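Submitted below is the structure of interest, expressed as structure tokens.
With one protein chain withheld, the remaining protein chains of the complex are depicted in position.
Moving on to subunit A:
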Amino acid sequence: MAASSFPRRMLAASQIALLLLTGGCWSNKEIETQSLEIAVAVDVPEPAASERELQRKSPGVDRTDRITSTYQLILPSLIGDIGGSTSDETSSSPFKNMTQTGDSLLENVRQLSLRTNAAPLGHHLKVIVIGDRLARKHDLMTFLDFFFRDNDIRLSPLVLICKGKASDTLEPLYKGDIPGFQIPETVRNQYRNNKILEPIRMYNLMSRLHAKTSFLLQNVVKTKEELVYSGAAVIQGTSGRLIGFLTEKDMETVFWIKGGGRKGGLLKLDDPELGAPLDMEINSVRSRIVPSMADGRFAFRIELEAEGDLMESWSYKDAGRGGVSEAFYAEVEKKLERKLKGNADLLIQKLQKTYGADAIGLYESVRVRMPKTWSRIHADWDRHFAEADITVSVSIALKGHGATELT
């Protein structure tokens, strides 16, 4: 027994040694040789200056340009340099943008490997910005296909539309900016401003596109000094393409109709009689959508209910300026209601008449409450929506008035 235990132990020891010494990662890659793809912007084809120069010097690339994509790549090899007191311009930003034009996104990203040694890694993609012209031209499902198939790119990236050139959004505004990280962060401000849409990420974009119902995608606009979340793009369900935009004012109304108890934002009153402005901060919104059908025509009753506080008033009739009454509040409530109803009617008219697309999801109520009908008509929903009879009723209650006392 004891005699056999020594060779056995040696054997065991050698096994462990083997495990420790020869073990390793099969396909390991040094982080310095990689670059992390954090943002992608896709646009209608428009070869960059350097690409045109390449065409001149070395012609003969086999392609009919369909799409231009811009990649924001974080270069881990540069990050180390930032802390130091370098005056070098390039090392102050740890990323670079690379633009490539080609037939497909896979081709584009692989083409990058001819231009840089750092291979882009897709795991950390945070945001995909789509230029409005591309979205008008193609079904979103076509050029996003690659992202859905790729096994590195996750389903978590935020998807935005950019009215204008999407690649512009990836240009840093100030030294040290990393747009790929900052753009998707702004979505979190939802709790402060109701003009930001519920974020659409790859996972729910996929479902919506496949369901072939219309929806809204957050729009961003790049000005010289800023990148602003502004309005939304209307994506038509049947074609999967962008067919128009909603304004910021419309977005407020969308927020009301979608309801869901979300906090955030305000309702503004600009009334010559009362003096202006008068702002209600919204504390809670409830929306009830009741569908019905008669003779093949749909009708919706949208009931909006909200509570809020009067948080800013320039009115000479308000507290602090003497002479305030319950009646004043009642009047403000009534005027707010009227204003909101007006906005809602405008939005609905725009969606029904101009776009003919149910981008605010009224179909959800039909899908849930009339499943049999829905399965019969869902392919043709936008047409039914355009002909539907939609009435909006609003009830607003001002519950508070901030720290200013009523006197």
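Things worth noting here:
Convention: a contact is a pair of C-beta atoms (placed from the backbone, for glycine too) under 8 Å apart; a residue touches a chain by one contact, two chains touch by 3 or more; residues count from 1.
Note that contacts and distances are computed from a predicted model.
The unshown chain of the complex is recorded in UniProt as "Spore germination protein", chosen from "Cytochrome c oxidase subunit 3", "Spore germination protein", "Transglutaminase-like domain-containing protein" or "ABC transporter ATP-binding protein". In the complete complex, the hidden chain is touched by one of A:K96, A:R110 or A:R154, namely A:R154. The residue touching the chain not shown here, chosen from A:S207, A:T223, A:T354 or A:S395, is A:S207. The residue touching the chain not shown here, chosen from A:K222, A:R241 or A:R367, is A:R367. Of A:H123, A:R288, A:R383 or A:K399, it is A:H123 that touches the chain left out of the display. Taking the whole complex into account, subunit A touches the unshown chain at residues 25-27, 123, 148, 151-152, 154-156, 201-204, 206-208, 210-211, 364, 367-369, 371-372, 374-375.
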